[in-house]
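Following this message is one structure expressed as C-alpha cells.
Apart from one protein chain that is not included, each protein chain of the complex appears where it belongs.
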Amino acid sequence: MPTLRLDLLALMASLCSLLGSNAGAGGLKTGDTFPDLQAAGLEGHCPADLKGKTVLVDFWASWCGPCKQSFPVMEELHKQYGPRGLVIIAISVDQNKRDMADFLKKNPVSFAVLRDAAQKLVARVDVAAMPSSFLLDGQGKVRFIHTGFHGAETRKEYERQIESLLGK
Amino acid sequence: MNRAGTQALKPEPQPAEPGCQHPAAALALAAALYLMQLNRAASQDHFDYRFENYQEDNGRMGVQTQTWLFEKTVKPWLTLRGQVVYDAISGNTPIGSPPPSQIKSPFPLPPPLSTSVPTAFLRDNRWAGEFEAALNYGPHHLTPQFSYSSEHDYLSYGAALNYSLDLNEKNTSLNLGWAHDWDSILPNGATYIFTKQHKNTDDILIGASQLLGPNTVLTFDFTFRNSSGYLSDPYRGVLFDDYPQGDPNHPSLFAERRPDYRECYIAYASVMQYIKALRGSAEGSYRFYADTFGIFAHTVGVAWHQKIGPRLVISPLFRYYEQSAADFYGTQFAGDPSNPYDTTRIPAYYSADYRLSHMETFTYGAEVSARVLSWLTLNLGFKRYEMMGLDGVTSPSAYAHASILTVGSRVWF
Partner (left out) sequence: MRMKFILLLALASGCIPMTGCQHVKPWQRGALADPIMTADLDPVGTQQAEHVFFSREAASGGRGVGGGGCGCN
C-alpha cells in the first residue's frame, strides 16, 4: 500500500498541469453601470425609457435547464411589481431563433424578451453561468447579481431586493 | 459420479431454487411513485425502467434483466439516486472441458464423438441495489455510493466514493474515484468449493474531462484495480490429459486454479463531437487494459446519435474488443495431479475458461429513443454480441453469440 500512495502522489502532481488559469473573472460587478441596452444591437423591442426605473435584466437560453424554472417566477414578479415600476427584460443568447420561439411557446410570458443574436452583450457583461440576472437601480447601476437560478431561495432574494430598490 | 484421487470432481449441477418476490423492489417502486407525484413542473428528476433480454444462440445462457432507477434533486446541493436490478439467469454454459472428440480415452468408442464443448445447465436469480447521494458545493462534487448484490452462490457488498472538481469555468473537470467490494462465493452441490470463499477488490480512478471547444468533449480516465482472495470460477473445471477418462461424453475434471491476486491497469479515452449541420453527435472511445493474469485487451467503440424531428433520436453503435489469453489458460493440460507417480510438472495455475482465451468480440446494433410526451421518453434497442476465438485451438463451440433486446422508459417529474 505505501508504494501505491507514492504512485498516487505522482499522478496528482502530473495532473496539476491541467490546472490552467481560471478564466472569466472580469465580468460586471455590483456598482458598475450596465451597458446601454438600446445601443447593444439586440433583436426585439427594447422598452424605451428605463431611466429612473428598477430593471431586472436576465440572460437566458432555450437550452438552459434552470431557465425553464425561472420564467414562471419572473412572470409572477412582473405581475406583482410591474405596476410599481419594475421592468423585466429577458435577453436570450440562443443562436437559433427557432429554439427561442419554441421555448417561448411552451413558457409564455408578458415581459419584454429580446435576443442577443451575436452574443456580444453577454460577452461584454461576461456572465459566470446561465442563467444570470442583474438588478439595476434608477441610475442603471448594478445593485444585485444572481448567478444561476435556485428555485424558492432565488425567488425570495428577488422579492427582498426588488422591494428594497422600489422602496427608495 | 467420477472422483479422482484427492481432487473432488464436479457432479451434475443442480438447478438453484427459484427466487421469491423481493420486498426491496416493491419498496423502491413505492418510493418512486411517491416522489413522482410531488412536482410535475419541468424538471431533471426522473424514474427509469428498463428490460433487457440477453439470449445466446443454441440454448446457451439467457438472462432477463429488469432495472428500476430513480433520480431526484431534493436540495440544490443534494441529488439522490437509487437503483434496483433483478436478473433471471438460465441456460447452458461450458464446464471447462474440451470437446469429447479431443479427449483421449483407452476405451474404443464408436465415432463420431461430439465436436462441441460439453455444457451444464444453470439457473439463478440475482437481486442487486445501489444507492448514492451526490453532494454539490460550488465546483466540488462528492458522491458516496453503496451497493449490494445477491445470488444463491455470490454475495457482494460495495462502497464507493467519487469526487469531481470543476475548473476553468467548467471547461475542465478533474475526477477521482475509489471503490471497494467485499465479495463472498458460496458453495453448493454444483461447485468445486465446499466452504465459503472471499474476494476483495479495490478500484482507484483518476481522470479528467476537457472541453476542446463548444462542440467537443474529451475524457481520459486511468484506473488501477487489485483483487485478492478466491478469483477462480467455482463451476469450471479443467481436463488433465493423463488422468484416466472413461466415457469422453462425461469427462472427469479437476477444479481450476487461478492466482489469488490480480492487478489491473486500465487507460480509457473518449471523444464526443457535436455536428450541428447534421443534427447529430459522434462518440468514440478506446480502452487499453493490462493485468497480472497476462491479459492485454483493446476495446474500441463508436456510436452516432442522430436527431430525427423534434422527438426522436436513433443511435447506431459498434464495438470491437480483443484480448490476449491469460498466462495460465489452456484447453487441456498435461499430467495427472492425482497421481503421485506422474512426473509431469503441473503448472501452479490453470484454467480452461474460454473467457480467458485469446479472442475477439463484436457488438453492433442500434437504439431508438422517443420523447413521446414532455414527461415521457420510450426507448427500444437491439444488438448482436458475437465472440470469436483467435488461438485456433479453443473450440469455436465454446464461444457465445447472443441477441440483446432492450425496452425502456423514462418518466420525468
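Letters A and B name the chains as they come in the text, with residue numbers starting at 1 for each one.
The rule is simple: a contact is a pair of C-beta atoms (placed from the backbone, for glycine too) under 8 Å apart; a residue touches a chain by one contact, two chains touch by 3 or more.
All figures in this text were calculated on a predicted structure; none of them were measured in a lab.
Undergrad: Specify the shown partners of the omitted chain in the complete complex.
TA: A, B
Undergrad: From the list B:Thr79, B:Gln245 or B:Thr299, which touches the chain that is not on show?
TA: B:Thr299
Undergrad: Which one touches the absent chain: B:Pro111, B:Gly138 or B:Pro214?
TA: B:Pro214
Undergrad: Hey, which of B:Thr79, B:Thr119, B:Ser281 or B:Thr394 is the one touching the hidden chain?
TA: Of all options in B:Thr79, B:Thr119, B:Ser281 or B:Thr394, contact with the hidden chain holds for B:Ser281.
Undergrad: Using the definition of touch stated at the top, determine which of B:Glu130, B:Asp260 or B:Asp342 touches the missing chain.
TA: Touching the chain that is not displayed is residue B:Glu130.
Undergrad: Out of B:Val117, B:Ala190, B:Ala352 or B:Met387, point to the residue that touches the absent chain in the complete complex.
TA: That would be B:Met387, which touches the missing chain.
Undergrad: Touching the absent chain: which residues on chain A qualify?
TA: Touching the missing chain: residues 3, 7, 10-11, 14-15, 17-18, 20, 23-24, 59, 61, 63-65, 93-96, 99, 119, 122-123, 126-130, 132.
Undergrad: Going by the touch rule given at the top, which residues of chain B touch the chain that is not shown?
TA: These residues touch the chain not displayed: 48, 50, 52, 54, 65, 67, 69, 83, 124, 126, 128, 130, 132, 145, 147-149, 151, 153-154, 156-158, 160, 162, 168-171, 177-179, 181, 183, 185, 199, 201, 203-206, 208-215, 217-225, 233, 263-269, 272, 274, 276, 280-281, 287, 289-293, 295, 297, 299, 305, 307, 313, 315, 321, 323, 326, 355-356, 361, 363, 367, 369, 379, 381, 383, 385, 387, 400, 402, 404, 406, 408.
One rule holds in what follows: only the chains that are shown with their structure count from here on.
Undergrad: Find the geometric centre of each of chain A and chain B from their Cα atoms only, then give the gap between the two centres in Å, rounded to an integer.
TA: 45
Undergrad: Write out the stretch or stretches of chain B touching chain A in their complex.
TA: Counting only chain B, the residues touching chain A are 41-44, 76, 167-169, 171-172, 174, 204, 206, 208, 210, 222, 224, 374.
Undergrad: Spell out the residues on chain A that touch chain B in their complex, using ranges where they run on.
TA: For chain A paired with chain B, touching residues are 4, 7-8, 11-12, 15, 18-24, 65, 68-69, 72, 106, 128, 150-151, 153.
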